[in-house]
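The complex appears here without one of its protein chains, the remainder shown in place.
This part shows subunit A:
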Amino acid sequence: MVVNASQDDPEKARRFREAALPYLDDAYTLARYLLRDAADAEDAVQECYLRAYKHFDSYRGPAMKPWLFAILRNVCRAEYARRKTAPTAVEELPEGGEQTPLWNEAPETPEKQLLRRFDGETVRKLVAALAEPFRETFVLREIQNLSYREIADVAAVPVGTVMSRLARARAMLRSAWLAEQEQAK
């Protein structure tokens, strides 16, 4: 009913603003890490909020943040598809990639001394260099503080996959961290 819709809209928009806009920085942060481009991230987040508003009537949970992230992730995947040349798109990763044993990733004996601390810019760079989908899992866990269950829902994979991806992500980050440390010496 058009008449009702026009009366409901400001109220719906108000509820949507209150529920969804507080997560704008979170959504933008996720998009920045997924797309690794500021302008693309802005477009993706705007599209995400448009879609979220459109489907807000049927929103019954889960928590708003993972719900927005699931939408945003789909938008970003469409963007991957558009960038046909991107070699790291989720779809193109061979399934076997995740089963690579961890010890091939980080063969060095863990060092006794404390890990060197880097500035935020360097850490961002190390995280951004992680391959998809490990970067996605890592960012959802360490920067967005989602639980394994929520990450599984956002990425549409089983919890076990979240666990193995996160293990791989941290192993890769550790290798990159040690390499950066070596270089900085």
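Here, a contact is a pair of C-beta atoms (placed from the backbone, for glycine too) under 8 Å apart; a residue touches a chain by one contact, two chains touch by 3 or more; residues count from 1.
As a working rule, contacts and distances are computed from a predicted model.
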If you look up the hidden chain in UniProt, what protein name do you find among "Aldehyde dehydrogenase family protein", "Electron transfer flavoprotein small subunit", "Carbohydrate ABC transporter permease" or "Anti-sigma factor"? "Anti-sigma factor"
Considering the complete complex, of A:E18, A:D57 or A:E182, the missing chain is touched by A:E18
Those residues of subunit A which, in the complete complex, touch the missing chain: 9-10, 12-14, 16-18, 21-22, 24-29, 32, 41-42, 45-46, 49-50, 53, 101-103, 109-112, 114-115, 117-120, 123-124, 127, 141-143, 147-148, 163-164, 166-167, 170-171, 173-174, 177
